[in-house]
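To start, I am sharing the structure in question, which I have written as structure tokens.
Shown here is a partial selection of chains from the complex, left in place.
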Amino acid sequence: MSTVSLLTDKDLSPAAAAVFADIRATRKTDFVNNFWRALAHDPVLLARTWQSAKQVMAPGALDAKTKELVYIAVSVAQGCDYCVASHTAAARAKGMSEAEYMELVGVIGMAAETNRLALALQVPVDEAFQAV
Amino acid sequence: MSTVSLLTDKDLSPAAAAVFADIRATRKTDFVNNFWRALAHDPVLLARTWQSAKQVMAPGALDAKTKELVYIAVSVAQGCDYCVASHTAAARAKGMSEAEYMELVGVIGMAAETNRLALALQVPVDEAFQAV
Amino acid sequence: MSTVSLLTDKDLSPAAAAVFADIRATRKTDFVNNFWRALAHDPVLLARTWQSAKQVMAPGALDAKTKELVYIAVSVAQGCDYCVASHTAAARAKGMSEAEYMELVGVIGMAAETNRLALALQVPVDEAFQAV
């Protein structure tokens, strides 16, 4: 149960409606997921978050699919169920294969494990990794 | 300061020495970083962790560089300084450009933000994301 | 599904019942939420947690509403759904407006993002911030 209502299209302020229109135009689909419907209570926060997401997730030096893999990794590592579900769907929509997905899951698990080993043992950073 | 000493090559048990030899052969370098020197106190843990890392990080459906990007993402999201330093170095060694790196950092930051927004608002998962 | 049963009033030990009575007297309501009903299996833990909460959340240098905003922030950042739901309700009961709430959510999201940027880049603390 969300802490605010999920706004339907007819509940939107004009500023929020404009963001929804851009989401639909950018994604080429009428579907707007719940995340934006909750944020729409604050049109400034909605607009800023959407503009950032649109910019950050667009293909650049990294392609769009790779960015979604990273997004899934962060979502898992921070424990956000909603984000795991939505970005796993997004990664699949952008071409992630099931073999790629299961390998991704394996890397995330491995990284989580060695993170905790390094933290437990308080391993100091090697000079070789301090090149800057 | 680590919680256990960092073993030098001459301190190693035969079982740990065998793992170090494989690390060197696999990576084609004499350098063995501190993480393994701390783990070497427990040769079984050392061997298991290295075998897993070798298997998981080898190119497969995902290439080795992409796997390092994911590793960095998890390390940042879980707050492991050692892992961030070592895997940023590893990703660069595997060809990550500075443009790719800064985009990666941007995606990690964005994902962290939307994770917390979704959690704060307790957004329910859309049916469209529940395809299984 | 909780890992222990949620105790009803008639299941309580005398020690737990005394804590429930104080919760009701302090909060001026008969309602005792599930958190305390689970803790009630261990009257010592229940009493200690309630005494601490009563002391910590009382108005002092910071007012009660501000303390609830901080509580929400921690709960979101640590990923506790129960705590997010219960303390968002508590903050509203103590006067948090919807405008304040959405701004709070925005600050939490922004902090989460810059946290991860600083961690990814391993930014060293400026001398100016080391005044002690």
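We call the chains A, B and C, going by the order they appear; numbering starts again at 1 in every chain.
Everything that follows uses one rule, which is that contacts are C-beta pairs under 8 Å (C-beta built on N, C-alpha and C of every residue); 3 or more make two chains touch, one makes a residue touch a chain.
Only a predicted model underlies this, so the values are computations on that prediction, with no experimental measurement involved.
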Give the total number of copies in the whole complex, keeping in mind that only 3 of the identical chains are shown in place. 6
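As a working rule, only the chains that are shown with their structure count from here on.
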Quote the value, from 0 to 180 degrees and to the nearest 5, of the angle by which the CA atoms of subunit A must be rotated to coincide with those of subunit B. 180
Give, as an integer number of Å, the spacing between the C-alpha centres of subunit C and subunit B. 34
Rounded to the nearest Å, the gap separating the Cα centres of subunit A and subunit B is 20
Distance-wise, how many Å sit between the C-alpha centres of subunit A and subunit C, to the nearest whole number? 27
Send over the residues of subunit A in touch with two or more other chains. 1, 3-4, 49, 74, 78, 80
Listed in rising order, subunit B residues that touch subunit C in their complex are 72, 76-77, 79, 81, 84-85, 104-105, 108-117, 119-122
Subunit A contact footprint on subunit B (complex, rising order): 1-4, 6, 31, 33-35, 38-39, 49, 52-53, 56-57, 60-62, 66-67, 69-71, 73-78, 80-83, 85-89, 97, 99-100, 102-104, 106-108, 110-126, 128-131
Please name which positions on subunit A make contact with subunit C in the complex. 1, 3-4, 41-42, 45, 49, 74, 78-80
